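For reference, the structure I am asking about is given below.
The complex appears here without one of its protein chains, the remainder shown in place.
Think of it as A, B and C in the order they're written, each chain with its own count starting at 1.
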């Protein structure tokens, strides 16, 4: 779905068959997400986290999901709500703890959710590897720890490393600052975090953006995610995030 | 050598012990490059190629070098001149051909230079891996070709891959557009190419920059190489490059 | 080659380089992300109408490449992989070499059009070196493009200057990649690479399957439409 007909009212289309990744409704944004999908969710804590899209995914109803995200949600909203509704089979993250990880901890203790803990840098690199066509790589992170269990170990140049595999998503949910109709994205300050690597690691990448700008308005030296890594963009001008 | 005393006349220092990576002379820029060093040279053809620093390296006199560069020089100037002077033991590149690769071809036919041909994407990734602390990775590039000779091959998920090792430099020579005293760099258009990955892959990274700007003048969203990857900056306002 | 076939080939007019490029351009769907190999494939961009949005990528970190600039408007820092001056379209972006080859190897491009010395009926391609004793072999980004991009089309003359077929049962030149070519555009025909080998999709006017077969080094099948 790289090409969709342009909608009237978006940034000045003159050619009705031009590339336009901007969708007008949440239903369009979520279309095609299947039960059992691996869903990459951007953000570090609540900053850069695509909250509107997570709510859209809840509404959409897909279940049996594997969620890949640095954190496992806070309180009973957003990601935590998705978990609470029993939609998530497994979570792959580096840091499920939070100020209020109540939902995750309940499910985990009850054995109702599978947890794969991945060191944060290894998580980022496994996602980047998936996006860059690298099926596996070696890293020194976690050598000699219990997270090395069942992983292939190898000595290279006198140092020990673990083999880690690429982690690809069926879907990525991304939060951006600005977007254009080709799907080019910028981020704001530390809200960049996992978003660019997740955008490139998924088959279907859906971004929510605070600002939709005309094609050509973004500085080509400053685009952090080129549109080739983005399938759909939804305009969600929600204002300021709240740290949770 | 992360920290050097500030020089009078650079962008408004008030603290004499602040970080200042800007050097005033080519001799300072080249200080410490040893015989036998692995030298990464940025650029794709002549665009983004640090010509002044290459001339500085010729002047400096280090020999027995291994040069890592996408190309092997044109005519009898710059990189080709370095080769012609017999300073280069080995070249690692993807594309030694050019409109006028006379020096390289003479040396290569005479058996006076060792050549390691690396596919361009594998070259970029091996450099990036060195910079990112990844000692080795798998790639499908070159499987089944003569460039796969003596490389470990492995099937992952039903596809064949080769194991490639990180390629680190002792020195990197970089061409940038703008630089500040912390070593933050921007590039111009396609002159970015290999420069950011080489900057992060070397122990001593030396950049020539067309413009020196005050600290804080570069947009933090647009810095393509953060200063942590840069050791020294030399102001070389040479104007427009010429495609060769 | 039997005489009738030879006469048929001799009588038909092979496509020019420009016609071949135009034919490839015609077949690229709107909205595709496309990399054009250095040499003849670079011309393909000139034949995609400006109002049709095909996004061209260049290995040296340019996504959204536009046509050659007017002489007075050259940006001397903006070249393509063939080291020619190009422009950037609105919506274009720059990236470094590792990110650029991440785009390639990661399977994000829909199409790559490559030149080649030989293509085999199993999709093998040889396009970087004509001998194991090459005086200075140069691979560039060909191997990365060939294995990484979703679909590889080849644009090449049907025969060498000495009359040998560039379409073969097996490549004899050093390989670039195994089994990746999906379609071949030559000056005589357009052929798909199928599980059964080469299937003829189109031929220049006046050519017959038999005549094309007579100048082709691998069995041809008629395309089933």
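Observations, loosely collected:
In the analysis below, contacts are C-beta pairs under 8 Å (C-beta built on N, C-alpha and C of every residue); 3 or more make two chains touch, one makes a residue touch a chain.
What you see is a predicted model; the values in this text were computed from it and never measured.
Every visible chain touched by the undisplayed chain in the complete complex is listed here: A, B. The chain omitted from view is touched by exactly one of B:131, B:144, B:169 or B:241, namely B:131. The chain not shown here is touched by just one of B:77, B:102, B:115 or B:215, and that residue is B:215. In the complete complex, the residue from B:37, B:88, B:200 or B:236 that touches the missing chain is B:200. One chain is missing from the display, and on subunit A it is touched by residues 44-45, 47-48, 94-97, 101, 104-105, 108-109, 115, 117-122, 124-125, 127-128, 139-147, 187-197, 224, 240-243.
The chain not shown here touches subunit B at positions 2-3, 15, 17-19, 128, 130-134, 180-182, 184, 200, 215-216, 218, 220-221, 223, 226-229.
The definition used in the following text is that only the chains that are shown with their structure count from here on.
Any chain touching subunit A that also touches subunit C appears here: B.
Note on chain placement: the centre of subunit A and the centre of subunit B lie 33 Å apart, centres being C-alpha means. Shared interface positions of subunit B, i.e. residues touching 2 or more other chains, are given as 125, 139-140, 187-189, 224.
The set of subunit C residues touching two or more other chains comprises 88, 94-95, 98, 101, 104-105, 148.
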